[in-house]
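Notes for the one structure printed next.
Note that this is a trimmed complex: some chains were dropped, and none of the rest were shifted.
Labels A, B and C are assigned to the chains in the order they are written; within every chain, residues are numbered from 1.
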Amino acid sequence: MSEIGGSPASNNTRYPYYYGPEGRLVLVDSALEAVSRGSTTIGIKTPTFALISSHIKPTRALVEPAEKVFAIDQHIGATGSGYIGDILQLMDEMRIASQKHRLSYESPIDVNSLAKYLSSYLHNYTIYAVRPQAASIIISGRDQTGIQLYQVDPSGTYFRGSGFAIGHYSDIALDVLQRGYSPELSIDEAIALGNKAIEKALDEGPVVETGIVTVKDGVFKKLANPQSNE
Amino acid sequence: MSEIGGSPASNNTRYPYYYGPEGRLVLVDSALEAVSRGSTTIGIKTPTFALISSHIKPTRALVEPAEKVFAIDQHIGATGSGYIGDILQLMDEMRIASQKHRLSYESPIDVNSLAKYLSSYLHNYTIYAVRPQAASIIISGRDQTGIQLYQVDPSGTYFRGSGFAIGHYSDIALDVLQRGYSPELSIDEAIALGNKAIEKALDEGPVVETGIVTVKDGVFKKLANPQSNE
Amino acid sequence: MSEIGGSPASNNTRYPYYYGPEGRLVLVDSALEAVSRGSTTIGIKTPTFALISSHIKPTRALVEPAEKVFAIDQHIGATGSGYIGDILQLMDEMRIASQKHRLSYESPIDVNSLAKYLSSYLHNYTIYAVRPQAASIIISGRDQTGIQLYQVDPSGTYFRGSGFAIGHYSDIALDVLQRGYSPELSIDEAIALGNKAIEKALDEGPVVETGIVTVKDGVFKKLANPQSNE
């Protein structure tokens, strides 16, 4: 679209910092690679509830497993996959955004706004010479539009949907979700489906942490204890 | 034009950061390469309406397709091709510029001003050591000059026209538009033409998202549902 | 001139960022290379008028050709060759400088001052670690000294003259101008001469955009429509 013709820079040119071959964002690709090695993590949404669930890697004895499912606000919970330090930082960022919204507007933030905020926050890290955050986040919540489920990626891209899987072998987990999903799933069926997806991805009966928000009471709750679905 | 003679730096010189061989802007070329791999996206303008339409890549089951057509202001809509994170950020930037114009001048921004604003915004990213945005944008709208259609590229270049295609195999899509275009096209004919252009580029019957603004009511509206034109 | 003797750094030294072999400014050379691939663009000045004219590359059907001749102020017009994004940015910069002059001094800026301002603006981009602008600009106007024609280059160099050519095969175009120029040219003869210069450079009958300012009314006007001189 430039008025200057000729073929684009050939392949043996020294590509500068941000972009790699084929116009790829190499730092973002690296962050996504890190995510693809994180805990297998899923989200399921039906018209009446949303459930998020993340594999808890077998930690050493005597160490409490790190929290993987986080309450962001009364009506919103989130989980993520990637570098734990980055996940923790993004959870804090979302909590602060939610609190600010309550202070400014005297009403809870809606899920879409929070997902867009996180998307824009992550996008910023792809432009300047800092490190893009190596974490994908799944956000679940209930607002005046009902139950919502979002996925936000290191590039600042976000998706709305009824089923997401991120992290290690997430394609296998997603395949399980897609085959077993129905909007009529009960909560127990959804928990079983999520566990099965993570189990298939990891080829073992893993321990997971799970959180649920229902359209009925609209409060995000973590299930009491990390569960082994063996 | 310098008073210092001699031939320019030979080819085996270590080219510095911004420019590549033949004076090409290598970062902008990379951004354009990224755009050329984005969703096939078109715009069509007649004296009575403008239509923008973007291919929605087959997303995974359970995931709602990402929004590709955006209302910027009541009278303006836009779409784009490239990195979704960058597209989202530019849409937000245009929305803010439109709102600021309303606040400052108590009148809607005209389409040309918005395109120039976006052009200048994108150009800035090509000068400093940050990343040029990897997205081309098509803007459609109606103002006191009638129906307008613009394309803005990562280098900050903008075009006004009656038919644009960007993204994957956009040359094929553009060829279809050029052959089928007439200023007397009805809205339905234009939708069909746009769908055909995207279909030819992708060699399959794709799902598209479409938005239209007419000279009559001057309100940008997205067509109800992403449509498969199979 | 340093008190330290010995021969300068040998050729196989790693040349630092700004300078290349023989003390050349490599980034500026790259910008000039980009200009040399831009649209063929000319300017002609006689005592009674100045004319600027730029080749409009055959754009795709349905796309309005990009504006290449710009009114800067009532009495000044400009055109350029190089990256369109850079040209647009420089045109805006000149417009703002002209407006500021009117506000500060309640009189129109004279053409020489504007050319010096642009020269200094461009020079700044050659000193710091940013990108020199890849555009040469031809400025035409009328002020109290009469008709003026200037060329300003990415290095910040400027020239005053009666005939300029920049862009693709500008040496051929300049040769035509030099052979055909006379201070007694009528406007029509000058238009014909400019068209011929661009045509010779491109070896085809191109479409051009043209603007003229005369000593009589001192108002810069673009000719109604881009003209094909076939």
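One rule holds in what follows: a contact is a pair of C-beta atoms (placed from the backbone, for glycine too) under 8 Å apart; a residue touches a chain by one contact, two chains touch by 3 or more.
No experiment lies behind these values; they were computed from the predicted model shown.
The complete homomeric complex described by this structure file contains 7 copies, of which 3 appear in the displayed model.
We take it that only the chains that are shown with their structure count from here on.
Rotation relating chain A to chain B, from a C-alpha superposition: 50°, rounded in steps of 5. If you average the Cα atoms of chain A and of chain B, the two centres end up 29 Å apart. Mean C-alpha position of chain A lies 52 Å from that of chain C.
In chain A, 2-4, 6 are the positions where the chain touches two or more neighbouring chains simultaneously. Within the complex formed with chain B, the residues of chain A that make contact are 1-4, 6, 8-10, 13-16, 18-20, 22-25, 116, 119-120, 122-123, 126-129, 151, 153, 155-164, 174, 177-178, 181. Every residue of chain C that touches chain B in the complex is listed here, in rising order: 14-15, 17-18, 20-37, 59-64, 66, 83-86, 88-89, 92, 125, 129-131, 133-134, 136, 151, 153, 155, 157, 159.
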